[in-house]
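The complex is shown incomplete by one protein chain, all other protein chains being positioned as in the whole.
This part shows chain A:
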Amino acid sequence: MTARKTTLTAAAFLLSGTALMAQDVTLTIESWRNDDISIWRNQIIPAFEAAHPGIKLDFQPTAPAQYNSALNSKLDAGTAGDIVTCRAFDASLALFQKGQLADLTDLDGMANYSDVAKSAWSTDDGSQQFCVPMASVIHGFIYNADAFNELGLEEPTTVDEFFAVLDAIAADGSYIPMAMGVNDQWEAATMGYANIGPNYWMGEQGRNALIAGDAKLTDAEFVAPFEQLARWSDYLGRGFESQSYPDSQNLFTLGRAAIYPSGSWEIAGFRSLADFEMGAFPPPVQNAGDTCYISDHTDMGMGLNAASPNAEAGRTFLNWLGSSEFATLFANAVPGFFPLSNAEVTLDDSLAQEFISWRGDCESSIRPFHQILSRGTPNLSNESWGTSANVIRGGQTPADAAAQMQAGLASWYAPQQ
């Protein structure tokens, strides 16, 4: 420990020496978003370098599937870049606990983020932050606006209206009411349960109650989303039991299905494939006038390598991530991945605008089982995939599904015992 401190002090001295010589500092950025490489090189990096002379950025992405292991070994070996793109929740928390990510609690830019945005990169008690929130994805329903016009339908706001719309599309018969399958299971949980659920358990309130052990998964507010999911099966296409995620995407973009339960991350892909107008509506509420809750799921953050010799420059960069300049650049370059800062953002894509506008009308929450609750075995998040798919397929009743998940959670999570 002392040896390490001495090296760090030595490094700090060396650092201040180089800084005095006013040489350019180059920050290397680790990321899994190799899809975004041209956006970084052509838009984000030039904008930052123009505003901050003396700091250069080098964006070095790795393939997504290898990112976690590659990053871990680079950090262990001391060869990782200065800035690290953070996965949400436990993967990054583990790095922080090992002392490989710097504590960013006192970073000025942190003031630009809400607690929900920060929750993915905070310690369990919320006292320390180790990554700057960067992007989230919002869940909702994307619909074929041409089909809605043709059938004279309007965006539903309540659950009853939602099923009335589905009935109307089914009665007309020219479109499959909803494009979703249960073969890959995760859609059922992510685009089904986690999408419509926050309206029942009142977003953060229910999620935190679950973590604190004050609510159980067998409580009415956690069973009700399953009950709605069970009704969905009548409106999914023929053979939805073996329909996969790409099947559903194709069904919708080919114009054969009217509604697609999903999220904002689809926008860029759908824009290039669909030749009809698209609209989006948030998950319907139970009664007209209820507060709406949306799943605004934190997905990507950026942190500082604790061993980085360029910590000051790194902090400057991380502060800039909270500015409205970065937020606007990023949001428009990657429509559907929304910046998490409170800065004002103008979006060009109308569908993306629609999604992000819900943040003003509704309360944000994240997917219910991602924080803390999925640390044990059986893994609650994975289990929710299976139970949600079972409920839609009719293989399990909503009450059984909830009971199974509660029993699994209670088997290892002390506050639920």
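General remarks:
Assume a contact is a pair of C-beta atoms (placed from the backbone, for glycine too) under 8 Å apart; a residue touches a chain by one contact, two chains touch by 3 or more; residues count from 1.
Convention: contacts and distances are computed from a predicted model.
Look at the chain that isn't drawn here: its UniProt entry, checked against "Sugar ABC transporter permease", "Cytochrome c-type biogenesis protein", "FAD-linked oxidase" or "3-methyl-2-oxobutanoate dehydrogenase (2-methylpropanoyl-transferring)", names it "Sugar ABC transporter permease".
Set against the missing chain, the residues A:Asp58, A:Asp103, A:Glu155 or A:Asp184 yield one that touches it, A:Asp184. Among A:Gln43, A:Asn379 or A:Thr397, only A:Asn379 touches the chain left out of the display. Within the complete assembly, A:Glu241 is the residue of A:Glu49, A:Glu155, A:Asp219 or A:Glu241 that touches the hidden chain. Annotation: of A:Ser38, A:Gln286 or A:Ser411, A:Ser411 touches the absent chain (contact as defined above). Touching the chain that is not shown, out of A:Glu49, A:Asp90 or A:Asp290: A:Asp90 (per the contact rule at the top). For chain A, the residues in touch with the chain missing from this view are 89-90, 181-186, 237-244, 247, 250-251, 369-370, 374-375, 377-379, 381-382, 385-386, 389-390, 393, 395-396, 408, 411.
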